[in-house]
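Here the complex is missing one protein chain, while the rest keep their positions.
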Amino acid sequence: MGRHYLKAAILWILLTAIGEFLALRIPLFPTAAAEEARIIDSSFILLMILGIPVFTFVLAVLIYTLSTFRSREEAPEDGPPVHGRPAVALLWITITAGLAIYVIFNPGLKGLAELRANQRADLVVRVEGSRWFWKVTYPEYGITAREIVLPVHRRVRFEVTSVDVVHSFWVPAFRVKIDAVPGIVTRVFVTPTQTGTFQEDYHFRLQCAELCGLGHSMMTAPVTVLEQGEFDAWVGKAKP
Amino acid sequence: MQTVRVHVPYDHTHTRRIGLWLFFISEGFLFLALISSRYYLFGLSRPEELNQALGLLITTILLLSSLTAYRAETSILHGDQGMFLRNTLATILLGSLFLVGVALEWAEAFRFFPPHTRFGTIFFTLTGMHGFHVLSGVVLLVFLYFHGRRGRFGVTNTWPVEGVIKYWHFVDVVWVFIYPTLYLVSS
Partner (left out) sequence: MAFAPILRGLVWGALGFLLGGGGAVLVRLLLGLPAFQPEPLITIGYFPGLLGWLLGVGAWDVWAREWFGLPVRREAVYDWRRYFRFTTDHKVIGVQYLVTFVVLFLLAGFFAMLMRIELMAPGPTIMSAGLYNHIMSMHGIIMIAVAVAAIIGGLGNFAVPLLIGAEDMAFPRINALSYWLIPPVAVLLVSTFFAGGFDSGWTAYPPLSEVNAPGQVLFNLAVITFGFSSILGALNFLATILRLRAPGMTWRRLPIFVWSIFAASFISLTATQFLAAGLLMILLDREAGMTFFNAARGGAPLLYQHIFWFYSHPAVYIMILPAFGLALEILPHFSRKPLYAYPWLVAGFFGIVFLSFIVWAHHLFTSGMPDYLHGPFMATTELISIPTGLVFLSALGTIWMGRLRLKTPMLFALGFLFNFLIGGVTGIFNADVPTDLHLQDTYFVVGHFHFTIMGGMIFALFAGIYYWFPKITGRMYNETLGKLHFWWMFLTFNTTFIPMFWLGLFGMNRRIFDYPPALGSVNRFISISAFLLGSSFVVFVSNMVLSWARGPQAAANPWQARTLEWQVPSPPPVHNFPAPPQVVGHPYDYGFTNSVHALVGVSGGSGEQGVDTDG
């Protein structure tokens, strides 16, 4: 009896070790080119670390049970008559509740607080979706473009809206997403930490992420992150 | 075609009553959806052009009809056919009067806030959905009336009466929520 618990526990620990090792080894994320991407990726990793033992616990019990507690075809019999003790259920509830509540605070609320800590922006970029293209304007410079060009290490506020149906602003390399909703302006902050272009890395793209009809999959725009100097040069060229 | 009589043993009044209440709960959620949309879109503001007198009038009419409906139900429980028929007829009339009131309301609303304006959208949807329920209630009452005239209901067969009248009360209660939502709330 106790032997079974011990063996299953060892199996669990083994599986957990393998799982955690793999999770931390396998490259899980594409280019992370913004401060926000770092926060979001570390939330993801924390959830992985916590989720794997939950997964392997169930897996270990399943594997162990399936390999040990088979009925013999020749002499079918019934198992032990146990209904379960309340103490076990209470313990289980406590552990799962503890996990859930921990996850709510960390990475949930903590990550959210980090993402929202700073409402200041060095640069404002307006993005307007319409079927099926993006219009990008830089009110400070009076520039209108079909692409997003940003200076590295500067905090940008995107002000997103739409003129027809709901679209969604998503740059995989920045990890952030916000819908473009007709009638309202939504905001999202991004601080690029790494230069890059769409030509080199397709994660530097503005992708519409809300179904908007025929051209939805093609509703993309290139994103470029430049050094400050290069950015100023771009502004000079693009200014009307 | 061969016809057989099958005894349906479960349609007892008690079970039917539970079914009816479940139906009310469900319908309540439909109105909850529409009413909460009103608050989502407008908060507590309301246009000035609403005809308050007419609103109050039709509310009174509908509440009165609940009274006659109640009397119709109790009279059938006591086996008083005449009372039952008179009160059912009165309920039908009051219900129809209410519908006429809504029609007048609509005619006015078309001038001030037609369906393609923000408030018109909510106003026509709420009164329309409720009016549809009143209309179906009236139809059911008419059925009740004609079956009643043939003497189909008595102390032993009251379920159809009880069911329809309960439905009528339900439609009334819904209006008790819709009326302040459209006419009374204000910031």
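Just a few scattered comments:
Note that the chains take the letters A and B in the order they are written out, and that residue 1 is the start of every chain.
By our rule, contacts are C-beta pairs under 8 Å (C-beta built on N, C-alpha and C of every residue); 3 or more make two chains touch, one makes a residue touch a chain.
What you are looking at is a predicted structure, and each value in this text was computed from that prediction instead of being measured.
Across B:84, B:124 or B:153, the residue that sits in touch with the chain not pictured is B:124. Between the chain not shown and the residues A:138, A:170 or A:234, the one that touches is A:170. Mapped onto subunit A, the interface with the missing chain covers residues 4, 28-30, 36, 39-40, 43-44, 47, 51, 54-55, 58-59, 61-62, 65-66, 69-72, 76-84, 86, 88-89, 92-93, 96-97, 99-101, 103-104, 107-109, 111-112, 115-116, 164-166, 168, 170, 172, 175-179, 181-184, 186, 202-203, 205, 207-218.
Where subunit B meets the missing chain, the touching residues are 1-12, 14-16, 18-19, 22-23, 25-27, 29-30, 32-34, 37, 40-41, 115-118, 120-121, 124-125, 143, 147, 150, 152.
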